[in-house]
Every structure is written in C-alpha cells, then in structure tokens.
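Heads up, one of the protein chains got dropped from this complex, but the rest are sitting where they should.
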Amino acid sequence: MVDFGFGLLASSRINLDLFDKEKFDSLAAEEPDVRKCIACGSCTAVCTAGKFTPTSLRAAIEELQNGRDEVAMNMLKGCQLCGKCAMVCPRGINTRHLILSIAKIYSKK
Amino acid sequence: MRNNVLIIGGGPAGLEASANLQRLGYNVLLVEHSNTLGGHLGKWDRLFPSGTPASGALDKLLGSMDGVKCFTDTEIQSINRLGKSYNVILSNGITVLADAVLVVTGFDLFQAEKKEEYGYGIYDHVITNADLEQYFKTGLDARINAPRKIGFVHCVGSRDEKSGCRSCSKVCCATAVKQACEMKAAFPDAQIYCFYMDLRMFGRHYEDMYLEAQRDYGIRFIRGRVAEVSENIDGSLSVKAEDTVSSKPLKVSLDLLVLMAGMRPSVSGQRIGSLLGMQNEKDGYFEVLSEITSQQRSPIPGIFLAGAATGPKTLPDTLADARGAATQIDKYLSDIFPKAKDLKQLIKTAW
Partner (left out) sequence: MMPANIFPILAAQASPEVIDRIPSSYSHFVIPFVAGITFFLVWIFVGLIRVLTQLNHDDRMQFWTSLLNPITAGKNIRDLFCDCLFHTKIWQRKPLLGYMHSAIAFGWFMLIVLGHIEVALFVPKHLSYGEGGLFYPIFYRYFVWIRPGHETLRGAFFFFLMDFFLLYVLTGIGLAMFKRFRSIVLGMRHTTKPSLADRVALYSLWMIFPLRLLAESFTADLSGGSFLTLGMNHLLHFLFGDKLYFQPFWWAYSICLGTFFAAMPFSRYMHILTEVLWILFRNAGLKPSHPRKGVAEAEIYACSSCGLCLDACPMNVQKKNLKYSSVYFIRFLRRHNERKIAEIADKCLMCDKCHALCPVSVDAPALRRAQRQTTNDHLPYDYSYLDTAPVKLHEAAIPRHPELDSGSDSSKVLYFAGCMSHLTPRIIKAVEELFKKAGTEYVFADREGGICCGRPLLLAGKKEAAAKTMDANKSMIKASGCKTLVLSCPICYKVFKEEYNLAGIRVVHYTQYFKELIDAGKLNVGKSGEKIVYHDPCELGRGCNVYEEPRTVLRQVGDLVKAGHEYDESICCGGSLGSLTLSQNDRRKITDAAIKDLTIAFPETIVTACPLCLKTFSERSTVPVKDFAEVLTNHCG
C-alpha cells in the first residue's frame, strides 16, 4: 500500500482496542470501587504526592480503561497511601486498597 | 358537605396546592411550623433562569389563598386514622378531621459546616448559596468585602456519599450560574470561577443562561471538585481542585468562596412522616406509590405528597407537582366519599 503519511503518532490517540478487559475485570473483582469513580478529581486535588510528582488516581483509573496501563502505573508510583483521597472522595471509594490492587495486578507481566 | 383537606407545610407546594383545592370546593387547612409562609422561596432574591424576583412569585402564590385557613407557628401533635379520615390534633389545641392529608414538608439546606474541608464557619470568607441570596436581598454580609476573585463550589452535600446523599439536588448548578452572573454584575472587576463535577443544565433556557455566563460575564468553568481549602495569612483562601480537563491539580487564591449547599429531606418533615408511619426510600425522601404514574400519592390511603418532600425539585416542578396533587386529592375524595360526589353531581345536573 502507498503510505500517504496521514497516520497519527502512535501515542497521540487513545486506542480503546488496547484495553485489557480481563485485567480490569480482575481488578474490579479485587476492588469493586474502581467502577464507582465519577472523575471529580478530588483525589488529585488533595494528593500529598501530587505536589511533587504527577500522581492522579482519577486519571489512572481512566488510563487503565484506555488501555494505557504503563501510563496509569506511573501515575500511582509516587503515592504514599496517606489516605487523604479516601477522605474526600464523594463516592467513598476505598482509594488506598484500589491503589494497592492496581499495583498488585498491573505489575504482573 | 365539603371535605376537609389538611396541608402540612407552607412552602410553595403547600400554597399552590391549597389554592387549587380551595378552588375545587374543599375546605382547606394549611399548617406551617415556622412563623411565615413561603418556605425557602421567602429567603431567595431572584430565580433562575431569567432572574424573576422571588418576592413577586411568592406574592402571586399568597394572593390566591383566599378562603384557605392558615395556621403558622403550629405543629402537628398527633395524627390518627379515624374511619376513612384522619383525626389531627394541632399544637394550638385545635382538632381537625381531615379526609385527605397533603404532606408538603419540602427540604432543608445541607449544613455546609459538615463538609469540614471547606471551612464554612471557620474561615472568614466562605459562605453558602443561601447566605449569598440573603446578601442580594439586604446588601449586608461582612464576609463579602469587594471580592476580586470568587469561587463557586457545586455539589456541596449533593452527589456525596460521605455526607449521606448520593442524589443530585437538581437546582444548584443553575443557581450557581445565576449567582455567578449576579456577582459579576455586582463586582464587575471580579474574576469568577465555577467548580463543577457535571454541569446539569437540563431545563428550558438553562443552557442560554450558561452561555451568557461564559460569553457575557466571562465566568470560568472548571471541571473539578474543590477538595481542600486553606486560609492564607491575609485572610484570603487557597483553594485546591483538579482541572480534570487538562489533567492537572490546580490551586487558586480567592477572596470569597460560595458553597452550593444541596437539599436534604427536611427534619420536621421526617417527624410528620414518623407520625403517619410513612416509609422513606434509601435517599431519605418519602416513598411514593409509583414514581411514574402516582408521584403524588403515598402508599397510605388518603396521604398525598408533593414538592421536595419526594426528592429535589426546581420551583416550577414543585408547583406543577402541587397542582397534580390537588387533582389527585380531588379524584380520591370523589371516589372515597361518593355522597359528596353525588351531591356535587346532583347540583351539577340540577344546574
């Protein structure tokens, strides 16, 4: 085929086909709260680590569902599990366990 | 013989329902526990979406109450089923035999101090939507001191499991946009931010109001919930949220923060509910017979519901609900007390 050069850069568009449903389902089995997020951003706003390093549980949850597991993992590796996000989450998401569960499930290759 | 109808609650729903029932030929008695009629409407300055003066709307409602007996400063002491009717004893000593009861106990505003992290009652420049309406009415509030940067926080006590309320309060988004515009009009130099989770501009003309807020008033809408507020040495507020659209935590210093306190089932209404043995749904509002076809009927015969007693509603919705309740009550009374109906029929035919 002729390459017309109109393709997008691989990283600049979310490809939902890369979403690993099986992994996400096993995450939801471990911590069902992952499906409760309404993306209000409270967790990111209060994040202790977020002051120094891009940490966002809200974005990580979205990125996991966008099939960008690496990006999501990088967003959580600075987390200190202080629990402020759990205190402000309007949906009462068990954030600390969710973060641990993401690390547990997505660090397995 | 004219059937007695008891209306519990003197807010807009109670006023509208009693006027309609009176017009339908019933003996209407309205009981209000506070000292004024009008409920929250009496405390508001202007109404969305068009800025209609609240006092005008209230006057119109009060103006059509001819013939309705109103007792303010009066509580329901007891209420018991007696045959097909209800025997009601009021705190002023009067006993009423009501053939139908309409519960229009409305809502309470969420106590904003319950959301610790916003610092209402602790910081000098944090107020609520109700405080701001009061300010619009009176022009007095020491906390509002020529603010140059103002923030509005949507969903305070709404859509928040932590404060025990999962549901949307329906009116706060539109109120916030209305109040933001009004503040901009009052303080033209001010920069105004609205922090929202989802902007629910569902009603007629609401979207127009939103557009005006952006285009004509330059209000900045930020999709992110305010999660932490601290006070700077100079008394200004440091507000933290995430701009979820650009995916970055943000911080802004403000001179005034307005909390859009949401709706709660009214505490005094809950007392009436327990006197009547009515059930609440999980959200704390009263259970209705069917939320599609019988919104205004409670599962208990002869007990009717309208307005915010069955969940958050806008003012026009509340008034329509009250009129619906009046029709339902009329239908019920004609079915249950056929004599009265016959008599009416008789008069009609004779006429």
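Order of writing sets the labels: A and B. Residues in every chain begin at 1.
Here is the rule we go by: a residue touches a chain if its C-beta (ideal position, glycine included) is under 8 Å from a C-beta of that chain, and two chains touch if they have at least 3 such contacts.
From a predicted model like this one, the values you see are computed outputs, not experimental measurements.
Residue-wise, the contact with the chain that is not shown comes from B:Lys114, picked out of B:Lys69, B:Lys114 or B:Arg271.
Touch with the chain omitted from the figure is made, among B:Thr52, B:Asn145 or B:Ser230, by B:Ser230.
Of the options B:Leu82, B:Ile122 or B:Val245, the residue whose C-beta touches the omitted chain is B:Ile122. Against the chain not displayed here, chain A makes contact via residues 31, 46, 48-49, 51-53, 73, 77-84, 86-88, 92, 94, 96-97, 100, 103-104, 107.
Contact residues of chain B toward the unshown chain are 114, 116-117, 119, 122-123, 161-164, 228-231, 233.
Heads up, the rule we're going with is that only the chains that are shown with their structure count from here on.
Rounded to whole angstrom, the centroid-to-centroid distance between chain A and chain B, based on C-alpha atoms, equals 38 Å. Within the complex, the chain B residues that touch chain A are 117, 155, 159-162, 197-198, 223-228, 240-244, 247, 249-250. The touching residues of chain A, when paired with chain B in their complex, are 38-47, 50-51, 56, 58-59, 87-92.
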